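Of the protein chains in this complex, all but one are displayed in their positions.
Moving on, here comes chain A:
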Amino acid sequence: MPPIRDKFTIHSKAVVCQDVELKGDITIGSGTIIHPKATIFAIAGPIIIGSGCIIEESAIIVNRKKETMRIGDDNLFEIGSRIECPSIGNSNTISTRSRVHHTVSMGSYCVISPGVLLVPTEDEVLPDYTVVYGPSAERRTWSGRGKVQEADLRKKHADYLKETLPKFNRLRRGDGT
């Protein structure tokens, strides 16, 4: 395996803390917030993160495949979550200490509840509005009621962090700047 070549492209409006572990070819979109102690590993293929995502402490995002891992907009990766999905849509919530394997691709508005281990052996795509919850990773489909309020809350959350994080953390800039 060839050594991983680092190439970070960070949008000027993104907030990426200095204490974030990045490896490989990573693109981070505007308004995305990455807390300190988060880890993003592009081992084989590149990782592209859209805009408005929030990646909290000790969250781990890994791409083991050759293909590009695409993460959409307005996703929330909570503390201690671990994601290896080849593709993620928009406005998903991956809750605290949950883990999603590389066999799962996510649509939009999906919710992985806290502590869920989603490790199917076959490749599968979570349809939009899927909620995975409980110790045995049960699934149901969310009606979508309340999603506007949730999106609004997510936006406020991001705005607050955008203001607060730089006060207490050094920020990382992309290679270009």
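Quick note on the criterion: contacts are C-beta pairs under 8 Å (C-beta built on N, C-alpha and C of every residue); 3 or more make two chains touch, one makes a residue touch a chain; residues count from 1.
Everything below uses one rule, namely that contacts and distances are computed from a predicted model.
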> So which of "Phosphatidylinositol N-acetylglucosaminyltransferase subunit C", "DNA primase large subunit", "Dynactin subunit 4" or "ATP synthase subunit epsilon, mitochondrial" is the UniProt name of the chain that got left out?
Replying inline: "Dynactin subunit 4"
> In the complete assembly, which of A:Lys7, A:Arg99 or A:Lys147 touches the absent chain?
Replying inline: A:Lys147
>> If the hidden chain were put back, which residues of chain A would touch it?
In response: 111, 113, 131, 133-134, 138, 140, 142-143, 145-149, 151-152, 156
